[in-house]
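The structure is given below, and queries will be raised subsequently.
Removed: one protein chain of the complex. Kept in place: all other protein chains.
A, B and C are the chain letters, set down in written order, and residue numbers restart from 1 in every chain.
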Amino acid sequence: MLANTFQKITEIDYIKRFFKDGMTIMYGGFGGIGTPPGLVDAIIESKIKELTLIGNDTGFPDIGIGKIVTSKQVKRLIVSHIGSNPNAGKFMTNGELEIEFSPQGTLAERIRAGGMGLGGILTDVGADVEVVRRNKQTCEVDGKTFLIETALTADVSIVHAEKADPYGNLIFSKSARNTNPLVAMAGKITIAEAEEIVPLGELDPEGIITPGVFVDYIIPSKGVNWKWVWEQK
Amino acid sequence: MLANTFQKITEIDYIKRFFKDGMTIMYGGFGGIGTPPGLVDAIIESKIKELTLIGNDTGFPDIGIGKIVTSKQVKRLIVSHIGSNPNAGKFMTNGELEIEFSPQGTLAERIRAGGMGLGGILTDVGADVEVVRRNKQTCEVDGKTFLIETALTADVSIVHAEKADPYGNLIFSKSARNTNPLVAMAGKITIAEAEEIVPLGELDPEGIITPGVFVDYIIPSKGVNWKWVWEQK
Amino acid sequence: MGLGAEIRNKIAKRAAEEIEHGMLVNLGIGIPSLVPNHLPSGKTVMFHAENGITGMGPSPVKGQEDSNLCNAGGYPVTLQEGASYCDSATAFGMIRSGKIDITILGALQVSGSGDLANWIVPGKRVPGMGGAMDLAAKAKKVIVVMNHCDKNGSSKIVEVCTLPLTAKSCVQMVITEMAVFEVTPEGLLLSDIFSHYSVDEIRVRTEVQFGISESLRTLTY
Partner (left out) sequence: MGLGAEIRNKIAKRAAEEIEHGMLVNLGIGIPSLVPNHLPSGKTVMFHAENGITGMGPSPVKGQEDSNLCNAGGYPVTLQEGASYCDSATAFGMIRSGKIDITILGALQVSGSGDLANWIVPGKRVPGMGGAMDLAAKAKKVIVVMNHCDKNGSSKIVEVCTLPLTAKSCVQMVITEMAVFEVTPEGLLLSDIFSHYSVDEIRVRTEVQFGISESLRTLTY
């Protein structure tokens, strides 16, 4: 029996109390890989609506965060692309969904900045592109113009880990790491869905990617329950 | 015989060609721990002068980067404190040394920003403290005032790794990691002094802290050649 | 609209010639993904993926896929020796700080001064820019591989991009099924010509005036 020393290990049913209409949810994952399947389903089952979602992309219609887009619970998205989820494009076109696009690297840094307690970052990516520049503040450093890209945080962050320990220390699996360590830092409440929960002290201190202090709750995962695009005929 | 697939593994003597009067050198380390001893000595032996050094602190008079301060090769420092190196304080007081102090977390982010190709970061740490605010640009985000803290880069970055592979992938030892991964990213040329150089493929891809793309040269280390404060009677 | 496999591979083969030993390379989807097949053995090249892989290897054999080891497009890959994982912020830090030696991308339009439009067809396809702007603006060398003309037969090499830009003055080389152009301060320079085409044919099909390299090469593969 695993010691729940920090009272962070819990069940999906307990987590549902944090899901509320109109809230902002940030999610780990890149094309659905690294998005927590059990937490996605819990959000769908909770039927909360008018959500703002923040993450790299909208996955696929039946994969990853895409399932929540498909279920029409989302009012607003802050993402870098929606190319793999036609539903997101359709809802945007018919006015059901508002989308703010951020260049992928800028988005990653905005999320990290939120997690690291910064107000934002300066970048020149997109500084001369209208759809990125919009009405953002700019500043000059050494004669060069930079966009002021503001930090992003969320009411709840959801991430998918390979292993967690009772303090919430996380490691990820291969490229499923992607945005997860960033998203894990940027939630007012961060919930990690873990494929395995191991005793305190079992994870190598050198190899921990997300220090447990950033994680508030840990739930055991039942694994991915969708078929990947490359598995479909 | 280790395959030098990327021609990055070399010797101190080769590295000395990059050392020039008036250059900016960024160094890893925190209180001397994690500062590369062989590269510090090489800089002293090269007798280059009028250096700008950027790093967390100035070590101790005979430990870490402090040895280069003691040898009066430095014109300017960007650091968060000099408390453990009385020579730095003395040279500052008598006007030989110009020092820009940055709050420690701000300095770490400025170095990271340099390495990550950002123009800078927004933080409110020190925004109401004159010595930090100085004449820096500020901006308002959501009604809050942030300092615009600009990115730092260097002509040469020097770091101390536990292990390197021929691509320059690095891992560090325990708390000697400290600023090394940040500094490794921020050098136009980055030189890693490694306690051990292992064949390509031997480091766990999940555990690599500094991807080799940030490292230009790797030199074998002969280890720390100073006595730590706690070892001295 | 699409090019046949043989032609696509010719374009990829020409692009592969630009890659030198030890480089870090980011490949877009489509023709760029064919490039690794054309690298000579002996060259060690590290492939970069925006989701956080440095040192991506080829697709795994069927049945050996790992759903947690995928490229930025979401398809299974393998690892090269010396590979490492990082988070997406660091992967884009590599891009912004100029560590990507070459990125090879598709395009909708390229201008004579190297402006790139490859992310949006307004009113039609609004997928978001993903990592295209970061890569186009920040890679040391941007190589565009594309059809010479669009499906209506209009040149995709244009005086001024009419589609929204991905980044200004970022493209250094354009490789099509007809020819290879370098983007120089004086404008486009025809450097290579695929053997089935003539310079005159290329002039007819190219909206932009171009110079001809003194060492113009005919590609016979």
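A few comments on the model shown:
Note that in this section contacts are C-beta pairs under 8 Å (C-beta built on N, C-alpha and C of every residue); 3 or more make two chains touch, one makes a residue touch a chain.
For clarity, every value in this text was computed on a predicted model and none was experimentally measured.
Touch, as defined at the top, links the missing chain to these shown chains in the whole complex: A, B. Note on the undisplayed chain: of the listed residues B:32, B:166, B:187 or B:212, the one touching it is B:32. Of the candidate positions B:71, B:84 or B:145, contact with the unshown chain belongs to B:84. Residue in contact with the omitted chain (choice from A:7, A:94 or A:135): A:7. Per the touch definition above, the residue from B:44, B:92 or B:189 contacting the chain not shown is B:92.
Seen from chain A, the chain kept out of the figure touches residues 5-7, 115-118, 165-167, 169, 185, 200-201, 203, 205-206, 208, 211-214. Annotation for chain B: contacts to the undisplayed chain at residues 30-34, 56-57, 60, 79-84, 89, 92-93, 99, 101, 103-106, 108-109, 111-112, 123-126, 128-132, 162, 173-182, 209, 224, 228-231.
We adopt the following convention: only the chains that are shown with their structure count from here on.
Here the chain pair with the top count of touching C-beta pairs is A-C. Inter-chain spacing, taken between the CA centroids of chain B and chain C, is 36 Å.
Separating the centre of chain A from that of chain B, both taken as means of CA atoms, is a distance of 32 Å.
Centroids of chain A and chain C (each the mean of its C-alpha atoms) stand 29 Å apart.
Contact with two or more other chains is made by residues 116-118, 205-206 of chain B.
Annotation for chain C: residues 85-86, 89, 92-93, 95-96, 138 touch two or more other chains.
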